[in-house]
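Dropping the structure in here first, questions after.
Only one protein chain is missing; all other protein chains are in place.
Each chain gets a letter, A, B and C, in the order it is written, and its residues are counted from 1.
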Amino acid sequence: MLKNIKIVPPFFEIGPKAYMYGDEMLALAKAIDEAAGEFDVRVILTPQYTDIYRVSQAVKNVLVFAQHMDPLPVGRGLGSVLPEAVKAAGASGVMLNHAEKPLTLAGLRACIARAEEVGLYTIVCADSIAEAAAIARLAPDVIVCEPTDLIGTGTVSDDEYVRASTGAVKSVNPDILVLQGAGISGPDDVYRVIRAGAEATGTTSGVMKAADKAAMARAMLEAVRRGWDAAHP
Amino acid sequence: MLKNIKIVPPFFEIGPKAYMYGDEMLALAKAIDEAAGEFDVRVILTPQYTDIYRVSQAVKNVLVFAQHMDPLPVGRGLGSVLPEAVKAAGASGVMLNHAEKPLTLAGLRACIARAEEVGLYTIVCADSIAEAAAIARLAPDVIVCEPTDLIGTGTVSDDEYVRASTGAVKSVNPDILVLQGAGISGPDDVYRVIRAGAEATGTTSGVMKAADKAAMARAMLEAVRRGWDAAHP
Amino acid sequence: MLKNIKIVPPFFEIGPKAYMYGDEMLALAKAIDEAAGEFDVRVILTPQYTDIYRVSQAVKNVLVFAQHMDPLPVGRGLGSVLPEAVKAAGASGVMLNHAEKPLTLAGLRACIARAEEVGLYTIVCADSIAEAAAIARLAPDVIVCEPTDLIGTGTVSDDEYVRASTGAVKSVNPDILVLQGAGISGPDDVYRVIRAGAEATGTTSGVMKAADKAAMARAMLEAVRRGWDAAHP
Partner (left out) sequence: MLKNIKIVPPFFEIGPKAYMYGDEMLALAKAIDEAAGEFDVRVILTPQYTDIYRVSQAVKNVLVFAQHMDPLPVGRGLGSVLPEAVKAAGASGVMLNHAEKPLTLAGLRACIARAEEVGLYTIVCADSIAEAAAIARLAPDVIVCEPTDLIGTGTVSDDEYVRASTGAVKSVNPDILVLQGAGISGPDDVYRVIRAGAEATGTTSGVMKAADKAAMARAMLEAVRRGWDAAHP
């Protein structure tokens, strides 16, 4: 099955988690979609499962991803999130192994295989450089690097941070895209990370806790474009 | 928040689990909806999370239930099924504690409380009479009784089976509705259970594995009505 | 199989959790054993699995319980805690469904059945009066009542607290013993709860965080005896 939109850098992930749903999610998705087109930045948006259909119907530039899925085949499995159902609802991909929904290694491998099978992109979260390098062996499309063991050391510059985590992944598999996920709270953070060489970054609370969520998302996407153009003149 | 349709006996639960999704689910839901109206039987239908919105929009006589939900509040919780999102997508209720998605006792209690809070019915599964009596203490709307310790004993008649499990629940809380969930594979099974005094029954594989699923669902709903009228002349 | 020591009120549960192990656990167990004899109070002690054998060998008046077990049969199941192995190591019983190790309802029922089968007492934790009443249906030997929904309300007296939670259990099954587990931090708390009519109480941090753990355990056991004699003159 075809994946409709190709993920190319620079891109940006917005994770509503369980903060937002229904009509409010739909309205924000439309605003993000418009900004994504305006600044020519791919956006991965991960709404609640129940909102995948409505959001998918309403966007053109946004890649809708499920927050998680289960690797089961069609059949039994009450309460599961079936890969085929995620795809049929309009999703382009799935996030896996977030710290709030960790997977066993065997489960992660099975999910990546199932995603490949039904035509879903995979974005897999890593909590350290060692974990990112391990996950790279499983060949997902995107790895989210949040190397908590580097955060807060003070002596590590933004450039070194981006370089080390990206390098750990690319040395295993250069085709995997890397998203730098460290504590983005505003457009300045976005600019700095992308300007430092990152292919992508993203946020949950930066948008979800903003007074004007649509305006914040738009400002961040503008910062992605500006940072990217400065880093790749 | 209001629950739109009241659950009254006789009713019937159809559980697609991970057997069906997308357009095929939608088409079957419409056929079930029509038969539910024709025979004046309430139906609880539990599609994949991703199909709740589409199915809810398409039915009038069917109560759409989520297969499961998580008791978390609005906020963090990536990969979760938020009660508010389930409700906003159009669901009337939620199934909980199925053998394929078991809950801790504390988690079950929390889910029932959250369902109450957002206005969702609860249908809770029990795998024995002891478990059904325990769950009755938590006051869900419906309990599914699949007393595996009685099944296959041979000496227990249908009437005794229905009476014992229903009695265990009603003696704790007479307001709880009881669904008899023992191996329904065709309309004759449906008729026999309802005729024996059950308020409700249901199936997954009976419909999901039928050659003509819509026809089988219709035949089972007809059997519910016929059994009920025979038992309550 | 016989359970060696009978649990009779008043009794007291000391839960080392993961605070203590090895030689320190053994030394404390011996001190507790001596005090349990001195004040004629049954003590349930729940060491790490790895310490069950050594502690069991060293005590006479203390009932050694596992902190948890799995309901699996003899056979496969790597990483499990086999009921037969717990029994063979010298344990008299097992704690189940603690908030830090919650069980599904079906799992709890299976564990109680397996405990019965191999000859282990069961002490099951409940986080509310509704949960205590539900668990009572499964007929464990002891229920720990920590009705968090009553704690901190201010208007509820100790006597009411003990009466309500004990009553909820006993009305279902009068043979089940009830342990009142609310925030015991010193001998005065122990005295007050037992004096108010409780059959048992217990602590983790009250002993584990005491400067002199053996002395604190001894003082608490003395308070159990004193409170019991005052309440049952």
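Throughout what follows, contacts are C-beta pairs under 8 Å (C-beta built on N, C-alpha and C of every residue); 3 or more make two chains touch, one makes a residue touch a chain.
All values reported here derive from a predicted model rather than from experimental measurement.
Student: What shown chains does the left-out chain touch?
Tutor: A, C
Student: Pick from A:M20, A:M69 or A:L103: which residue touches the chain that isn't shown?
Tutor: Missing-chain contact among the listed residues: A:L103.
Student: Taking the entire complex into account, which one of C:D51, C:D141 or C:E199 touches the absent chain?
Tutor: If we include the chain that is not displayed, C:D51 is the one touching it.
Student: Just one of A:V59, A:I135 or A:V162 touches the chain that is missing; which is it?
Tutor: Here the residue in touch with the unshown chain is A:I135.
Student: Given the full complex, what residues of subunit A touch the hidden partner chain?
Tutor: 97, 99, 102-109, 126-128, 130-131, 133-135, 137-139
Student: List every residue of subunit C that touches the chain not included in the displayed model.
Tutor: The list for subunit C reads 15, 17-19, 21-23, 46, 48-54, 66-68, 72-82, 84-86, 88-89, 91, 95, 98, 100-101, 204.
In this section, only the chains that are shown with their structure count from here on.
Student: Counting residue numbers used by both copies over all numbers at the interface, does the subunit A-subunit B contact come out same (over half shared) or different (under half)?
Tutor: same
Student: Among the chains here, which has the CA centroid at the largest distance from subunit C's centroid?
Tutor: Between subunit C and every other chain, the largest centroid distance is to A.
Student: Using only the C-alpha atoms, find the rotation that maps subunit A onto subunit C and quote its angle between 0 and 180 degrees, to the nearest 5.
Tutor: My answer is 180 degrees for the C-alpha fit.
Student: Could you put a whole-Å number on the gap between the CA centroids of subunit A and subunit C?
Tutor: Spacing between the chain centres: roughly 47 Å.
Student: If a residue has to touch 2 or more other chains to count, which residues of subunit A qualify?
Tutor: none
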